[in-house]
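Missing here is one protein chain; the remaining ones are kept as they sit in the complex.
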Amino acid sequence: MRINTTLDDHRVAKLAALAIGLHLLESIMPSPLPGVKPGIANIVTLFVLYRFDFATAAWVSLLRVFATSLLLGNFLSPTFALSLCGAMMSLGMLGLTQFLPRQYFGPVSLSILAAFAHMIGQLMLVRLWLIPHAGLAYLVPLFMAAALLFGLINGIVTSHLLAAYPKPAD
Amino acid sequence: MKALFNHLKFSRILIGDWVLFFAALLLLIFLFKTYWHSEPATKLQIRQGDKIYATLSLNQSRTLLIHGPLGDSKISIQNGQVRFESSPCRNQYCVHQGWLKHSGQVAICLPNQVSLELLGADKPFDSLNY
Partner (left out) sequence: MRIFAFIVAILLASCGREPLVQTQSYVFGTLVDISIYGESEAKAHQVTAQVLQNFQQLHRQLHAWKETSELSQLNQSFAAGNQPIKVTPELSKMLSQATQLSIQSDGLFNPALGHLINVWGFQRDEFTPVQINDADIQKWVKAQPVMSDIVIKNEMVYSTNPAVRLDLGGYAKGYALDQAAKILREQGVKNALVNIGGNIIALGAHGDKPWRVGIQHPRSAKPMATLELSDGWAVGTSGDYQNGQRYCHILDPRSGYPAQGTQAVTVLIPPSENAGVMSDVASKPIFISAENAKAEAAKKMHVAFYLIVNAQGKVTVSEEMNRRLNWLIKTPEIKVLRD
């Protein structure tokens, strides 16, 4: 039995592998504030969203979450839950951004919005399940600031990549 | 100015992006203003006699024994709150104070000379009249 794969399938597979690779790379880097990471794998998600479609981007994103947690050995752990929660929230937000006029709102907007959604989802999970007390409130502004910063950077990088690697003409 | 504008265009940041970015920035300022002057306390200051015994984060789960003239007062920290769990005093006023969680709140065991005070980013008052 042979599964017929298209060129696009190959491209998506390579990108998914890239996303996983970036996530793994990031996980071994120390972070200045616990719980805060640049989230560079999200660049791939966003790139895929623009090059292909939402369904593909969702697929790449969730595959990355599951694969990396299996590879890092924290499948079904709180870390995995946070990762999944963040991914679902940002995907949900990206789904909503289809209503934004693309001539005015580029990858930067999508990235910032997705980053905020990601952070909010994670903060809610932490507050409701992991650390249920008020001390968290003090950290909220810091985490959201990080989300804005990295959302912006990732968005700019994505837009440069989109320009540097135009859609193949096949 | 023109060079900056061209650079920005090259960065592929669109007009909507700018709007969103500044809106997000405003939201951020609002969050800092709200949460960095909030009431929930973050630190506990324990005094014994006239010395500061310790300044601890409330963000932990722990019990401590503070030794005073009457014996040991047991302090319990949990979930961003603190209380006197037990104390060797006669009247147990300190224990009856229950859980403290807002900045400025104080519980004192006078006979054993142990006091708990919650510190936060901004105290609503400098001293308590009672």
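Just so it is clear, A and B label the chains in written order, and each chain counts residues from 1 on its own.
By definition in this document, a residue touches a chain if its C-beta (ideal position, glycine included) is under 8 Å from a C-beta of that chain, and two chains touch if they have at least 3 such contacts.
What you see is a predicted model, and the numbers here were worked out from it, not measured in a lab.
Among the residues B:Leu20, B:Leu44 or B:Cys94, only B:Cys94 touches the chain that is left out of the figure. The omitted chain makes contact with chain B at the following residues, 25, 28-29, 32, 36, 47, 49-50, 90-91, 93-94, 96-98, 100, 102, 104-108, 110, 113, 115, 121, 124-130.
Here is the rule we use: only the chains that are shown with their structure count from here on.
Interface residues of chain A facing chain B in the complex, by the touch rule stated above, are 100-101, 103-109, 112-113, 116, 132-135, 137-138, 140-141, 144-145, 148, 152, 155-156, 159-160, 162-163. Across the complex, chain A is touched by residues 11-17, 19-21, 24-25, 27-28, 31-32, 34-36, 38, 40, 42, 57-59, 79-81, 101, 121 of chain B.
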